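A protein chain is absent from this complex, but the other protein chains hold their places.
And now, chain A:
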């Protein structure tokens, strides 16, 4: 960006000092940038002490910069992809009357701004000489604003149509290595035209203007191609513009801090595996089949990433709509000592492996300290609704080791506690124990 203040380092000051000399040699050097190529050799010849002089100058400069960094923030906002598209300030967002400063006002507009994240999955990518490059099979779209988080989502499977002849294997392997959607005869796969119509209905453009739609830059070609392809099939004219999430992030960042973030920062921001398995992220089918790759999840994860790193910068309280918060809460409130054991299973095990009696008894004391009262609370929050559960393994182990001395007492207590064990197996264990 032109207005970005290049950081001045030691070399900069060295070159600056050299400029008159270079001009003296008749070289056309107007600015430091022009002179850089002529100075590198000289710079390399400098000793560390000599370089230190320039490094000091650079430090001073930086210190001076730091002081007047504040006023520079008031500079006019730079043009960003957001602004260019004219979508940043949606009409429905009402700015609050309290407009203390310019930046706050634009903040508010930004916060209320609605973005759509879109992704379409394909059964692999076909070589460039093919007419059909992709086979769309799943679509996910998320309506999002910084303020509200995810407002609504849209997901559908798509009938990819006939696989081009000779590419079945190629498509199959591509699918198998990622989203695992069957390449043909997949029940939930909807007709392309219907899906597209539904998508349009979901995005619901106000007449004449489409809201901004974003996808990751790596996916952009694919999504664009698929949209066009689907539009062709359905004969719906589509004029939505696909922008990249990376640009959006840069835009928001610039809006807030008036400087451009580093590319690596943006990439690392979006490349997060943290929510890969969070609840309510993948579509139902992918969640049930325990498959990571899901078009909806990709969109939602973009939303999570932006919420997590950008929305917090605006001081927005993150809600369930921003990030999968329920998982966080659960994590914090569970008693860490929770252990789960099914008493019924224990009985069976006991029959199977008689080797249990030589237990290392040195650990007994420790274990007996574990309060057995811990687990009910943990169970509730963990949200697992297994009906047969209720004894901690610590308790089990403890009772086992003590059982060697008092088998009878132990086993009777065991049966009384586990109503799920059928009478028969209960009897069996008795006989084996006594």
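Throughout what follows, a contact is a pair of C-beta atoms (placed from the backbone, for glycine too) under 8 Å apart; a residue touches a chain by one contact, two chains touch by 3 or more; residues count from 1.
Just so we're on the same page, contacts and distances are computed from a predicted model.
Colleague: Considering the UniProt annotation of the chain absent from this complex, which name among "Dihydroxyacetone phosphate acyltransferase", "Piwi like RNA-mediated silencing 3", "Two-component response regulator" or "Adaptor related protein complex 5 subunit sigma 1" applies?
Modeller: Going by UniProt, the chain not displayed is called "Piwi like RNA-mediated silencing 3".
Colleague: With the missing chain put back, one of A:7, A:65 or A:173 would touch it. Which one?
Modeller: Among A:7, A:65 or A:173, only A:173 touches the chain that is not shown.
Colleague: Can you say which of A:34, A:148, A:191 or A:287 touches the chain missing from this structure?
Modeller: Among A:34, A:148, A:191 or A:287, only A:287 touches the chain that is not shown.
Colleague: For the chain left off this view, which of A:16, A:132 or A:184 is in contact with it?
Modeller: A:184
Colleague: On chain A, where is the contact patch with the chain that was removed from view?
Modeller: Residue positions of chain A that touch the missing chain: 127-130, 163, 165-170, 172-174, 177, 184-185, 271, 273-274, 276-279, 287, 290-292, 327, 330-331, 334, 336-342, 345, 348-349, 352-353, 355-356, 358-360, 363, 366-367, 382, 384, 386, 389, 393-394, 397.
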